[in-house]
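For subunit A:
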Amino acid sequence: MTMQARNLQPIRQQPWDWATKNEYEEVTLREQPYIHGHYRNKYYKPDYDIYDPRYTRVRVRDWEAFRDPKKLWYQTYVMTRKKMADEVEALFERAGKLAIYERVDPAWRKFSLAFYTPLRHYEYAGAVQLQHVVRYAMGCPIEQAATYTAFDKQGRAQWLSTWALEFAGGEGLQALQHARQLWLEDESYDKLRSYMEHVLVTDDWVEVLVALHLAIEPILDRLAYEQLNAISIEHGDPVLAELALICSEQVQWQENWTASLFQLIATDPTTSRWDYLKSLGYEDWPGDYRWGRTLSNPKSTPEETLTNQEIMSQWASKWISRAIQAVTPLQSLLDRHGISCAVEPVMERAMASYILPTLEKCGIDVKISV
Partner candidate 1 sequence: MATSQQQYVGVDLDKNGGAVTDAVVEAIQQDNPGVELVDFNIYVKVKAPQRMIIRRQLVEDILGRNWDLQELHMVMASYFGFIEEWDEEKLVIRWSADES
Partner candidate 2 sequence: MAKLNVSTRYKALTRDLMWDPKDVNIKEIYPLIEAEGIHIRDPKRWEDPFRMTFNQYVKIQSEKEHLHHAIRGAFEANHGHARIVDSRWFEGVKAFAVAVQPAEYAAHRLMAYIGRNIPIEAIRFATFNQAVDELRHAQIEIKHYAHMSRYYDGLHAYSKTNENLWFNTVPKSFFDDALTSGPFEALIAISFSFEYVFTNILFLPFASSAAAVGDEHFASVGKSVQSDESRHMALGMAALKMLLEEDDRNIPIVQRWLDKWFWRCYRVFAVISTLVDYYPRIRAISWKKAFEMYVEDQVLNGLFKDLFKYGIRPPRHFEDSMKEKEHYSHATMRILDHYKHANYFRGFRLQPDDYDWLSREYPNTFERYYAPFFRKMDDHVMAVASPGLPAVCAVCQIPCEYPNPDRPQESWTQYVEYNGKTHMLCSPGCRDIFLAEPEKYMQWWWPAESYLSGEFGSSLEDMFEYFGFTPEEANEHYSSRDYHRWIRYREELGLDKRFETV
């Protein structure tokens, strides 16, 4: 700021007392209040505070330390997504004008409607349970990334719906109906649907993120938005491949930020879930004077005995095993439509290229039982 005249010098270079490096940090850090919540929940976990570290089993020294590697805040989020929305709309418009849908191989046509359309339910269920994460996660840096990820999933659910409406032409609404039936009744989807139902009843918000972003999505999204792209083009359908490219851009971001969150959690040796108060400058806080009077004392809840790594290892083992079981039956759907693509190598590749390296960085062992 040396270019400023002396009398126009700012009184401080940093807007806040806590250090910020960029606009993202300026609008993200210390957004969530951590203490002095006024009331306890009337119905859900009535002993818990509004923002309470007990909503998850893992402990973190400083919940504010997490950073989204893409540094998305509202402005940069909507601007990048606007570009994607424009691309998707232009893609559908060109496809209509060039009559591409008419030239798609009939087998692929049947398969792609049967495979991609039901995924709108999968994306949507993920978005719904991420709202749970948005409400109960600790700190704005984490829940902000979850917010945009949830919104992306809504977007993908709508893009897949729009694609099906366009692709199926006059029978668009029936195509959505039919896909819903497949999702609910077809054996190939049975395990996947069940998986998402179990995600929807998972209470611990970090476990939700593990179930979605360390297990099912790295596998299924690689199949849907990467592996099938070349096959789509081979069958005369560049539209779906291009749509999948845009989707995979979102998916890569959701994997990146959750991987860095998992690493932050797994490598944190903190043993008390209340340690984060020190990072906020409340190290001398004896606790709320109300505790033990009108409210129960949160600190009387026993601490976890397992380490973060052990907890995450349990979650990862459980959900990765289930994810493999959920995706494997999709092979029958491919076979039924004569699409030559093997699911198992895709799962192996997802494990080798993403899941295992991420677990390794976290220092987590998993036992996969299929």
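Picked so that all candidates are chains of the complex that A comes from, given by their letters.
Convention: a contact is a pair of C-beta atoms (placed from the backbone, for glycine too) under 8 Å apart; a residue touches a chain by one contact, two chains touch by 3 or more; residues count from 1.
Source: prediction; values computed, not measured.
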item: Options 1 or 2: the chain contacting subunit A in this complex; value: 2
item: Of subunit A, residues touching candidate 2 in the complex; value: 5-8, 10-13, 15-18, 23, 26-27, 30-44, 50, 73-75, 78-79, 81-82, 84-86, 88-89, 96, 120-121, 124-125, 127-129, 131-132, 134-135, 140, 143-144, 147-148, 150-151, 154-155, 157-159, 161-162, 165-166, 168-170, 172-173, 176-177, 180, 183-184, 193-194, 197-198, 200-201, 281, 284-286, 288-290, 294-295
